[in-house]
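Quick notes on the structure that follows.
As you look at this complex, bear in mind that one protein chain is not there, while each of the others sits in place.
And then chain A:
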Amino acid sequence: MDELTLLARALPDAPPPSAEVVERARARLAAARQEPPRPRRSGRRGRLVWAWTLGTAMATAAVVMAVVTLVSSLALVPAPALVPSGGNEALLRLADEVAKLPDDRGAYWRRPLLNNGLIRVKAGDKAFNVLSSSRIDLWQPRDVRDPVHVEQWEQFVRPATPADERVWRAAGAPATVQRVCTPGTRAGDCKKIRMRSKPSDCLSTHAAEPGGVLGDRRLGELTLADISALPGDAALLRERLRAYWKASKSARAWKSFEEFLPMARVLLELPVSPSVRAAALRLLAGLPTTKVRGSVTDPMGRQGLAVTFVKSEGFTGQFGADDEVAERYVTILHPRTGTLLAANVSIAAESAEGLAQGTVMHYQAWAPEAGWTDERPERPRGCRRSDRPIP
């Protein structure tokens, strides 16, 4: 036995990834597969990883204020242990309200998604944070012969808070700033970031999706017709999901149907009728993995209901020079419609350099104009057209 064989046997092994981890990775990949082609420009760093599962042109001040608001609001959310039994009652009450909503439909279902995140940067020798925002708008037509329209924008890269803005201005308000990376990062991978005050780099695609299959395939290849046929009853919906789980190879990655069930949350992100959404909320409220974290203000400054449907703690992310900042995730639902306000909201669970515990590190938000509309999407002036269809 040589040293290498010995080493192979001596080093601790690791358990296989959980079904949740595999699902999360698969979802990120699915999101990437929906991305319109990105223009190749040096120095441009997109945060479009979550393209499909991402959302508004808001004034910087408003967004920054919202982040600050969320920080203070979420800090007041009680720890899970403090949530009284029956804590998911709030979801059942929400479901009751959602069930009463009219089933309004238009020619297009619009989903405007913002993908926002904090980045640690340097101007001169002074470090501060910028908030980077990109946006992807999707118009899913009711008529399957109508093309799907997708528009992508780089929204802005701005100092995250007034204090950050002071640092940036004191350094002469440079147009580009240097990203702060973890030690050992190759220079080529630690690029400069261009500050950006107005939306730019628009790219649009306009392509028919064969059969009208929706881009979000986390619950298989669904069309609007499939979605319309879903039952508005939690028990029936559960059985429908069971049939899908049994039939789908990818869904069978979960060891049991019970482990797969939290995926019902995906229905909250699809253009389902209010009755189906209510059924999904009731179903989710009854799962042991679902935890209502209370009322919060989302990063866009809107009142919402914070919920976690899967493991939400024990994650780490990279921030600035720190390669492992503990973070937790939360989903924020609209308090009246049960639709998504913000997903994958990452909150620092510990302080790091330039980052206070409780700060929102990144999130994907649905802009207020989400929902059904009769307004036909038009390619804005100056928006480059991409010939590549949506995968």
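By definition in this document, a contact is a pair of C-beta atoms (placed from the backbone, for glycine too) under 8 Å apart; a residue touches a chain by one contact, two chains touch by 3 or more; residues count from 1.
Throughout what follows, contacts and distances are computed from a predicted model.
S.K.: The complex has one chain missing from view, so what does its UniProt entry call it, picking from "Monovalent cation/H(+) antiporter subunit G", "Cell wall protein", "ABC transporter ATP-binding protein" or "RNA polymerase sigma-70 factor (ECF subfamily)"?
M.R.: "RNA polymerase sigma-70 factor (ECF subfamily)"
S.K.: With the missing chain put back, one of A:Arg33, A:Lys126 or A:Arg169 would touch it. Which one?
M.R.: Of the candidates A:Arg33, A:Lys126 or A:Arg169, A:Arg33 is in touch with the missing chain.
S.K.: With respect to the chain omitted from the figure, which of A:Gln178, A:Gln318, A:Thr337 or A:Thr373 is a touching residue?
M.R.: A:Gln318
S.K.: Looking at the full complex, which residue from A:Pro102, A:Pro183, A:Gly211 or A:Gly382 touches the chain that isn't shown here?
M.R.: Looking across A:Pro102, A:Pro183, A:Gly211 or A:Gly382, the contact with the absent chain belongs to A:Pro183.
S.K.: Just the residue numbers, please: which parts of chain A touch the chain that's not shown?
M.R.: 1-4, 6-17, 21-22, 24-26, 28-29, 32-33, 49, 181-186, 189, 250, 314-318, 323-324, 391
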